[in-house]
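Please read the structure below before turning to the comments.
Up next, chain A:
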Amino acid sequence: MADAEKRTVVVREGYLVTGKAEEIVEIDIDTFLCKGCGVCVEMCPRKVFEWSKDLSEKGVHYPIPVNADKCVKCKLCELLCPDFAIAVRW
Partner candidate 1 sequence: MIIRGDEPEQLRLLRRLYKPGNYFMQGNEALSYGALFAGCRFYAGYPITPSSEIAETMARELPKLGGYYLQMEDEIGSIAAMVGASWTGFKVMTATSGPGFSLMQENLGYAVMTETPLVLVDVQRSGPSTGQATKGAQGDFFQARWGTHGDHPIVAVSPTSGQDAFWEVIRAFNIAEKLRTPVVFLFDGVLAHTRERVTIPSVEDVKITYRKLPDNEEEARLPFGDPHGDGVPPMPLFGKGYFTHVTGSTHKETGLRDVYTPEVHDKLVRRIHRKIEKNREVYEKYEEHFTDDAEILVVSWGVTARPALGAVLRARKEGIKAGLFVPKTVHPFPAERMRELAKKARAVLVAEMNLGQMIIEVERYVNGDVLLKGINKIGGVPLTVEEILREIRGVA
Partner candidate 2 sequence: MMAKKIYSTYPMVKYLRKEALPTALCPGCGGGTVLNAFANAIDGLKIDPKDLVVVSGIGCSAWIASPYFLADTLHTTHGRAIAFATGVKVGLPDKKVVVISGDGDLASIGGNHLLHAARRNIDITVILVNNFIYGMTGGQVAPTTPFGAITTTSPYRNIEHPLQISETVAAAGASYVARWTTAHVYQLIESIKKALQVKGFSLVEVVSQCPVQFGRRNRMKEPAEMLRWFLKNSVPISKARKMSEDELEGKFIIGEFVDRKRPEYVDEINKLIDEVQESFGLRGD
(Lines give C-alpha, C1' and ligand atoms only; values in the text may rest on other atoms or scores of the structure.)
Protein backbone atom coordinates (compact mmCIF):
# COMPACT_ATOMS: atom_id res chain seq x y z
CA MET A 1 0.00 0.00 0.00
CA ALA A 2 1.92 3.05 -1.19
CA ASP A 3 1.74 5.79 1.37
CA ALA A 4 2.71 9.25 0.09
CA GLU A 5 4.00 10.23 3.54
CA LYS A 6 7.12 7.99 3.39
CA ARG A 7 10.27 10.13 3.10
CA THR A 8 13.66 9.70 1.52
CA VAL A 9 16.78 10.63 3.41
CA VAL A 10 19.85 11.60 1.40
CA VAL A 11 23.19 10.77 3.02
CA ARG A 12 26.68 11.54 1.73
CA GLU A 13 29.85 9.73 2.68
CA GLY A 14 32.96 10.48 0.69
CA TYR A 15 32.12 9.81 -2.94
CA LEU A 16 28.91 7.91 -2.18
CA VAL A 17 25.56 9.65 -2.26
CA THR A 18 22.77 7.45 -0.92
CA GLY A 19 19.02 7.87 -1.04
CA LYS A 20 17.50 5.88 1.78
CA ALA A 21 13.79 5.14 1.85
CA GLU A 22 13.12 3.15 4.98
CA GLU A 23 11.72 -0.30 4.36
CA ILE A 24 11.67 0.29 0.62
CA VAL A 25 15.09 0.67 -0.95
CA GLU A 26 18.53 2.23 -0.68
CA ILE A 27 20.08 3.65 -3.83
CA ASP A 28 23.81 4.46 -3.90
CA ILE A 29 25.51 6.72 -6.42
CA ASP A 30 29.31 6.65 -6.69
CA THR A 31 30.24 10.19 -7.77
CA PHE A 32 33.79 9.10 -8.55
CA LEU A 33 32.62 6.79 -11.32
CA CYS A 34 29.55 8.82 -12.39
CA LYS A 35 30.13 10.93 -15.50
CA GLY A 36 26.83 12.80 -15.33
CA CYS A 37 25.36 11.28 -18.51
CA GLY A 38 21.78 11.54 -17.27
CA VAL A 39 20.54 8.16 -18.52
CA CYS A 40 19.28 7.20 -15.06
CA VAL A 41 17.59 10.56 -14.50
CA GLU A 42 15.82 10.40 -17.87
CA MET A 43 14.96 6.71 -18.11
CA CYS A 44 13.70 6.08 -14.56
CA PRO A 45 9.95 5.40 -14.90
CA ARG A 46 9.24 6.89 -11.47
CA LYS A 47 11.42 10.01 -11.60
CA VAL A 48 13.45 8.94 -8.58
CA PHE A 49 16.46 11.10 -9.47
CA GLU A 50 17.06 14.80 -9.59
CA TRP A 51 20.20 16.54 -10.75
CA SER A 52 22.52 17.82 -8.03
CA LYS A 53 22.95 21.55 -7.63
CA ASP A 54 26.69 21.26 -7.06
CA LEU A 55 29.39 19.68 -9.23
CA SER A 56 31.20 16.45 -8.38
CA GLU A 57 34.98 16.12 -8.32
CA LYS A 58 34.72 15.29 -12.01
CA GLY A 59 33.07 18.63 -12.67
CA VAL A 60 29.65 17.25 -13.59
CA HIS A 61 26.19 17.35 -12.06
CA TYR A 62 25.31 13.95 -10.68
CA PRO A 63 21.95 12.28 -9.90
CA ILE A 64 20.57 12.32 -6.38
CA PRO A 65 17.88 9.71 -5.56
CA VAL A 66 15.64 12.20 -3.81
CA ASN A 67 12.49 10.17 -4.46
CA ALA A 68 13.79 6.75 -3.53
CA ASP A 69 10.48 6.12 -1.82
CA LYS A 70 8.88 6.02 -5.29
CA CYS A 71 11.31 3.35 -6.51
CA VAL A 72 9.72 0.13 -7.82
CA LYS A 73 13.05 -1.68 -7.97
CA CYS A 74 13.00 -2.15 -11.74
CA LYS A 75 16.79 -1.61 -11.66
CA LEU A 76 16.82 0.10 -15.05
CA CYS A 77 19.12 2.78 -13.61
CA GLU A 78 21.51 0.21 -12.22
CA LEU A 79 21.62 -1.87 -15.40
CA LEU A 80 21.74 0.99 -17.89
CA CYS A 81 24.47 2.90 -16.03
CA PRO A 82 27.55 2.68 -18.25
CA ASP A 83 29.84 3.31 -15.30
CA PHE A 84 28.63 0.82 -12.65
CA ALA A 85 28.00 3.81 -10.43
CA ILE A 86 24.50 2.92 -9.22
CA ALA A 87 23.49 0.21 -6.78
CA VAL A 88 19.83 -0.45 -5.93
CA ARG A 89 19.67 -2.39 -2.69
CA TRP A 90 16.86 -3.76 -0.67
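Regarding candidate selection, all candidates are chains of the complex that A comes from, given by their letters.
Assume a residue touches a chain if its C-beta (ideal position, glycine included) is under 8 Å from a C-beta of that chain, and two chains touch if they have at least 3 such contacts; residues count from 1.
A quick note: this is a predicted structure, and the numbers were derived from the prediction, not measured.
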item: Touch assignment for chain A within the complex, options 1 or 2; value: 2
item: Contact footprint of candidate 2 on chain A as seen in their complex; value: 14-16, 28, 30, 32-33, 35-39, 41-43, 60, 76, 78-87, 89
